[in-house]
Each structure stands twice: as C-alpha cells, then as structure tokens.
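See structure below.
A single protein chain has been omitted; all remaining protein chains appear in their positions.
Moving on to chain A:
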Amino acid sequence: MNDPTAEPALRATAIGQRFRGNRALHDCDFELPAGRIAALVGPNGAGKSTLFHLMTGLLRPTTGEMRVFGAVPGTRAARTRTAFISQDKPLYPQFTVAEMLAVGRRLSPRHWDQAKAERIVGEGGISPKTRIGTLSGGKRTRVALALALGKQADLLLLDEPLADLDPLVRHEVTGLLMAEVADRGITVVISSHVLPELENVCDHVLLLQGGRIRLAGDTQDLREAYTRLTGRADPDTPDGLPPGADRAAVVHATTTGRHLSALLRNAPGTSLPSGVDEHWITRAPSLEEILLAHLRSAPRNAAHATEAAA
C-alpha cells in the first residue's frame, strides 16, 4: 500500500496565499505519502478550506507550488485522481438521486463505478427517485460520498464532512470511508476542528494555525516525539519546570497552585526531554494533548512556529 518510491499524494512547497493583500497562508511546506489518512485540523479560519482549494486547483497559490501525485492541481492528470467534497456539499436540489449519480458518471465516464455508487446510496435507505432537496443532512452527505467514491479517485479531500451529522450517521459515514480505504488503499485528507472524532481514524496529521503549518507528520511518530510532564512545580524556578529542563523544548506549560503540567519535546533519539529525571511523572501524550499544547502556545512562541515531526 505504501510504496516509498511512489510520488507523495500531496506535496506543498513554500505555499503562500494572499486575498486582497491579506495573507491566508504562508510558508506552508508538507508532504503526505500515498495511502495515508490525514487529519487536517486547526481552529476556524486557520486556512483549512483555502488549503483544500489549492489541492483541487480551484485556487492557484500566490507563491510556492502544490502537487497532487506529482501533477499540478486542476490539470486533467490531477483531476481524475482527486475527489473533493466541500463543506456545503454542492448537489443539485432539484435532481433526483439517480440523476445526480448520472451526472457523476458523465463527469468521469472512464473510471465511474455505478454499482458502488448505487450500493452506498442504497445502504443508506435512500431511494434513487428521491429529490436531493428533500434529503436530510446525513443522507445528503451519503449521496455526496457516493459521487466521490464512485469516481474511483486516489485522493479524497473532505472538508468538514462530519460537521452537521448526528453521532450515529457520523459513525456510519466514517465506517464507509474506512472500508473504501481498506479496499483500495486510497489517500484521504479529512478536516475538522474537533480532533477526537478523527483520533481513531487518522494516521497522519496536519495542524494548521493562523495560516501556517504548526505540525505535520505520522501520528505515532508525533506521540513518540513528545512527553507530558506532571507533578509538583519546582519552587526554585519561575516557571515551575525542573531547573535542568531544556526550555527550548517546552511546547506549553501551566502551573495551577503547586501543580505543574507541561508538554516537552523529547531530546533527539531518546524518549525523554533533556534535563528531566525520574522524579517527574512522565507519559506519552495523546494526539489531542499534543495539538492542544501547540495551539495554546501560539501567540507568544512565534519563534518555533513551524515544527515537523522528528
């Protein structure tokens, strides 16, 4: 599934995007290997949708370049391999479900899998004769997914696909996606501002904040690159951290009374931050803890704004 010599599914090099002088994205560099399920996370307004529009070719970057399996987004080579579901799931409300699928077939005649598209719709209890406009949010998502998966694309880009779904439908839709990944080994980028709903799903993460990539990498590598430290704050240091701890490795630290809680980057090649000894309670952080610590550290620590996983 992961041929290391293959082109990455996505490669962004020094991407910058301006809208009427406002910088929406800057210095974005990342690579997403094929076959990964990447969570694109970040607060609202971080630039997630802009990044999606660059991946699909709906936007051209002001500076830098984006590549989809080595091709320029929007070109024929890139378009046939990419499927995108935007936040508003654009479908024609007057069309029936069957007519909507016919549009999908006409747009990608060579690769279209009608049986699969019909199965996805049918398993959701949706009649082909129903008009799109009368469907619930969950069912509309299912139709959008049937269109995207019927296209047999290799890269699936999903902008907040789960946002307006109830927990049961969310579980169902995610299961559907994961089954497609198991079947075809496709690459998926799925955005959300709620990480926990993706924690069991993604094996790669892109954290976007204020138009910059704050973190990018394999989720397991990231978990092993940081340590969460808790314990009694050291009374002899102003920040409560152990006196020998490398302050440059601190992502975020808070003290509440005598209690210290901090996230530190591990020293290269080890599983502990430098200067932290066995007096401290240390454990591997969850992905969510790593992301939250980075988001919280944002305003002051602009110096190490971009960090790639070791």
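Just so it is clear, a contact is a pair of C-beta atoms (placed from the backbone, for glycine too) under 8 Å apart; a residue touches a chain by one contact, two chains touch by 3 or more; residues count from 1.
In this text, contacts and distances are computed from a predicted model.
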item: Identity of the absent chain, which is to be given by its UniProt protein name, from "Protein-glutamate O-methyltransferase CheR", "Fumarate reductase subunit D", "GntR family transcriptional regulator" or "NitT/TauT family transport system permease protein"; value: "GntR family transcriptional regulator"
item: Contact residue for the chain not shown (choose from A:Ala46, A:Leu165 or A:Cys202); value: A:Cys202
item: Option touching the unshown chain, where A:Ala6, A:Ala182 or A:Ala248 are the choices; value: A:Ala182
item: Residues of chain A (touch criterion as defined above) contacting the omitted chain; value: 37, 171-172, 174-176, 178-179, 181-183, 196, 199-203
